[in-house]
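Excluded from the complex is one protein chain; the other protein chains are retained at their positions.
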Amino acid sequence: MAAPRVIVVGAGPAGTRAAELLAAAGLRPTVVDEGRASGGQIYRRQPPGFRRDARTLYGTEAGRATALHATFDGLGPAIEYLPETLAWNIHGGALYVQREERARRLPFDALLIATGATDRMIPLPGWTLPGAFSLGAAQIALKAQACAIGSRVVFLGTGPLLYLVASQYVKAGAQVAAVLDTAPPGARWKGLPLMAARPALLAKGAVLIAQLMRAGVTMRRGVVPRRVLADAAGTRVAGVAIATPDGGEEVIACDAVGMGWHLRAESQLADLAGCAFDFDADSRQWLPRADEDGRASAPGIYLAGDSARILGADGAEIAGRLAALAVLKDLGLPAPPGQDVAALRRQRQVMDRFRRGLALAFPWPAGLVASLPDETLVCRCEAITAGALRQSATELDAPEMNRAKAFSRTGMGRCQGRFCGIAGAEIVAAARGVPVEVAGRLRGQAPVKPLPVAALADDASTLEST
Amino acid sequence: MADAGSRIMTTPPAATAPLLRRLGETHRAPVAFTIDGQPATALEGDTLLTALLLNAGALRQSEFGDGPRAGFCLMGACQDCWVWTEDGGRLRACGTPVQPSLRIVTREAPWPPLG
């Protein structure tokens, strides 16, 4: 019998650990990743020719980063690695991938999706101005390009990444104008009991905040942002306007803003594979259903890392291992020696408690999103306003997001709703006076990312077989 | 809803002051390329987005007339950073390494390119 064909999408912490374990079990998994190098988001590598050391790049996580990179690089011929390759569709038991002008169909027996996450965004008025970037972008500019997104940067949003990126900017010598957290001051205490599951991480967070304070960075909590302000010519960021308690507005001058409200799972492939999704009330987003090891509801599909649950980098490594073990078990293959599933599951549970604690400590400001002014561009790809989206939900009577998309074009652009979908659902829900889960989620549509018309199918005969 | 006829042509993106600030790693070899026909320099290992935004204040004009855009996510997710080349090619600036041969246009070029 031919060896089972196992594909891993994503070469971040989750995908790397999964591939390592599958290779140790004697399989030769195919690893597909869009990036030029493995590492994923947190352990993103700088291009060849850059000289900063791991300590400068990854701080306290330097050891983990180098270990993960070494593991991946050490796999060599034990895996089939397809870098710079986009997984764009799933159909008939095959993954469809594309690299430059070459499109391939890769049939699989098991597909392990470890595609990570992107920043979860609030489309504030002015967020399309040059100088407004996602928090992740601010970090990538620094890590992968040794650049700051501006000369005087405001960080706005909520979640641990907000403080992490701000401190990385301070360390790199960039000027941080302010850290503006939308979480109410008391929220942190609500999250504490659950976050106590990981005391070391909690301590790291406290150290970060202390460092920012020592550096004299302005830090505010309970911030209600109004908009990102433009300069006189309307061509770039000039400040961030926030509400004051008396109903007025305060302007914090800056030339760049990095914004993000925690993360959203990159779950389109799971959707295209036909996996069921559930509404996760803690994080207020729809997530693909998975059992404790990462088995999705669709046969042969496994989920690990941020693309299933945002558990952070360590959690992603554990989830990657668990999902790989589930693949082996379901294929009837023995696990490599020394794998303690029960211990991994326990660790994963600890991380999941922490995740729920984070969601309480850094809540998604649903009310703020619901009340964005009508002129806000919600969908930055298609330049569709909150007003137009509301009109589709009320006057045109769209009961949920997909219908609202059909009427208003919100979420119909190049990014496939990654940056407007979650906020859009809040706006539709509020406009109709229904809970956000009733407003639903944008259904995934292939291609997962833009696909070149120049792409040539490797095997023209596949068409005849359909 | 803006249509082709009503697209706003504001200041060409390339004409505004650079957006990004380089903090280090300046030892790399220079790369010459062009923006709207004007010569520009970047360093080997820069992405096209970095290269453009160290020379200019934006990447492109929104096709729907709402002003200049300069990318958003830098990780290939938002698709805000697609730019045109002089010969009618399209590049996602945040994921493309800058190369000496690149001739980028930040204004909307006639489409389709003929000849």
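By letter and in written order, the chains are A and B; residue numbering begins at 1 in each of them.
Basically, a contact is a pair of C-beta atoms (placed from the backbone, for glycine too) under 8 Å apart; a residue touches a chain by one contact, two chains touch by 3 or more.
Rule of thumb we're sticking to: contacts and distances are computed from a predicted model.
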item: Chain not displayed: protein name in its UniProt record ("FAD-binding oxidoreductase", "Regulator of SigK", "Sulfurtransferase TusE" or "Zinc transport system permease protein"); value: "FAD-binding oxidoreductase"
item: Candidate in contact with the missing chain, chosen from A:Tyr96, A:Phe155, A:Tyr302 or A:Phe354; value: A:Tyr96
item: Options A:His69, A:Lys204, A:Arg289 or A:Arg414, residue touching the unrepresented chain; value: A:Arg414
item: Footprint left on chain B by the chain that the document does not show; value: 1-4, 63-64, 79, 82, 88-90, 108, 110-114
item: Residues from chain A at the interface with the omitted partner, ascending; value: 88-89, 91-92, 96, 103, 105, 272, 382, 396, 399, 403, 406-407, 412-414, 416, 445-447, 450-457, 460, 462-463, 465-466
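Convention: only the chains that are shown with their structure count from here on.
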item: Chain A and chain B: spacing of chain centres that average the CA atoms, whole Å; value: 25
item: Interface residues, chain B side, partner chain A - complex; value: 2, 10-11, 13, 16, 19-25, 27-29, 44-47, 50, 54, 57-59, 62, 64-80, 82, 92, 95, 97
item: Touching residues on chain A, where the partner in the complex is chain B; value: 34, 41, 46-52, 118-119, 127-134, 136-137, 140-142, 144-151, 172-174, 233-236, 256, 266, 377, 380-383, 413-415, 418-419, 449-450
